[in-house]
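Sending over a structure as structure tokens; questions will come in a sec.
Heads up, this is only part of the complex; the chains shown haven't been moved.
For clarity, chains are labelled A and B in written order, and residue numbers in each chain start from 1.
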Amino acid sequence: MFKKILIANRGEIAVRIMRTCKEMGIATVAVYSDADKHALHTLEGDEAVPLGPAEPSQSYLAIDRIIAAVQQTGAEAVHPGYGFLAENADFAERCEREGIVFIGPPAQVIRDLGNKITARRIMLQGRVPIIPGMLAAADDPAVWAAHAEQIGFPLLIKASAGGGGKGMRIVHDPAELAEARRGASREATAAFGDGTVYLEKFLPKCRHVEIQILADQKGHAIHLFERECSIQRRHQKIIEETPSPALTPSLRAAMGQAAVTAAQAAGYVNAGTVEFILDPDGNFYFLEVNTRLQVEHPITEMITGLDLVRHQIEIAAGRPLALTQDELSSRGHAIECRIYAEDPEQNFMPSPGRIAFFKEPTGPGVRNDSGVYAGFEVPVAYDPILSKLVVHAETREQAIRRMIRALQSYAVLGVRTPIDFLLDVLASAPFQAGETYTDFIARHFTKWSPDRDTLDLAAIAYVADTMAPKARPAGRAAQPPAHPDPWHTLNHWRL
Amino acid sequence: MDYKLKYNEEIITLAVEAVGDGLLSATMGYKKMEVAFERISENLLSLRVDGRKHLAYVAELPDGKAVMVDGRTFLLADDRATGTRPRSGGANGPKAVTAPMPAVVTQILVAQGQPVEKGQGLVVVSAMKMDTVLAAPYAGRVTRINVAEGQKVSPRQVLVDIEPAVVDAAEGRKEAIHG
């Protein structure tokens, strides 16, 4: 097993990976930018190497500097977390070339699956259902028109190199096609340096359901059930759960098998996620493979009892995966809420700043993977995730109640968070009924504003805080005399 | 004693009477509430409002106090300290475009002296992986640009000064609300 791992990431995911490393007896190297000198991951790493300025291109995305940090500290492997370099094939390749173990799939697999058109072809060959649409890039407007007619409207234009909703356009009418294609391609070029776009059927009322997979270097692959991730804002998930309220046991088995087939078709190794679109009739279609750990991996850990980071590291170290599909089972129900520094009243605008007070929820079935602490200044330069709040309970209904309790006891003062927004989503009838489609927020929560009754209570608390005397002295209630008799009876209790 | 607390663009008025040690009576609009309060620790208060218990977490921030009750957090400021802030437009209205959060200026879309329409993009700032266009709150003319591309800016720092075109204040407010 590795003796030392460098974690090429920051914040809560870096901290979470370090915890498993520590439990495995593996030393950890943190890397940090100038903005993260006091970040929790920097503090908690056994070593910490500065990378450079806050700008990601000069720190967490600076491949040369990260490779230098690996070499300088003698780390044998790199865990990329999610985001930053996690799905960067060049980085994985560079690690391979330098003799550093990249904890993830081989570079070529990342490259193949990072190209959506290539990924669709691989899946088609593997008989994994894909959304009807193009299987090759095309320049000719006539080819596009022919595809469009064959697939039928509405259509979706997507960037082949895409992610995060960029380079995406919905087209309802043949007349819009050419202009939408140009716009999408322009956006894709700006975002990914690759303007290749292609056509897919647009599925309006659907769910985002993904399957977690694990595959070892010997080709043994299993799936760890699904995650339902339909509740999104700005194309980013904010609530995830497992099991999906929409899956029957047979559909779960079919999707799980499709994900394993997809993994094997792509030559996949390590942990990954096969994303599917699920339509209301129970048809599912391959969307993409995320070739890394997901933000929402803890809910899978809760229902399977497995530590995914540990399995990632063991697979990367060449160990065979000892788990078999038969012995796995999904127990209970788990939900994750992402706690960002953002303002749900202002269209989820980021809300950086100093965390003045921080009290995490605790108790049975509650887990909070946090990357911050009271006094920490949340930097402007990065994705503003503070923590992932996760609950596990016997049933979906109980998990929802548990999450509500946990959110109600989570105090983050100093930056704005969506905690009260999430409370209202969890308490809403459509969420409780499991009507979690990707248009959920737009449909039910566009005009959200905070609860007025609690505002009145908050105003009273403001006044009370002004009137109540401040903290009592730090000492004990009963102070010892200034010069107490020095003899301590305690030492003689064993006589 | 009257408290005027600012919440977003709104003023909340409480008439507060201390009725004993750790006891107060608060009137908000037509609602009168009997309150018992006690400090538990630096950031924690125990409240009893009309007989119902609540825990409140409170922290002092540079621009007010953040207060969390029952999982809901509000930023409140003493309005006497900050002065009244009209929502937008009018004689007391803004003369400048300010940064809403710590950010980096990625693009400047206008030049000094340039006339701008209400809602026209002036500056693009980037914070936390998200680009935001700061728009003109009213029609007018750019009198000064105080920042450069690549510069880091702080909350409320004035980025662009605009001299407003003459416009009826009431209408300006109406437009802002419908916008």
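Odds and ends about this structure:
By definition in this document, contacts are C-beta pairs under 8 Å (C-beta built on N, C-alpha and C of every residue); 3 or more make two chains touch, one makes a residue touch a chain.
Keep in mind that this is a model prediction, so the values were computed, not measured.
Just one of each chain type is placed here, yet the complete complex contains A x2, B x2.
One rule holds for everything that comes next: only the chains that are shown with their structure count from here on.
Centroid to centroid, with C-alpha atoms defining each point, subunit A and subunit B lie 31 Å apart.
Residues of subunit B that touch subunit A in their complex: 3, 5, 7-8, 12, 14, 16, 18, 22, 24, 26, 28, 31, 33, 35, 37-39, 41-43, 45, 47, 49, 54, 56-61, 65-76, 100-104, 127-130, 132, 152. Within the complex, the subunit A residues that touch subunit B are 341, 345, 349-353, 356-357, 359, 380-384, 407-414, 416-417, 419-420, 423, 450-451, 454-465, 467-471.
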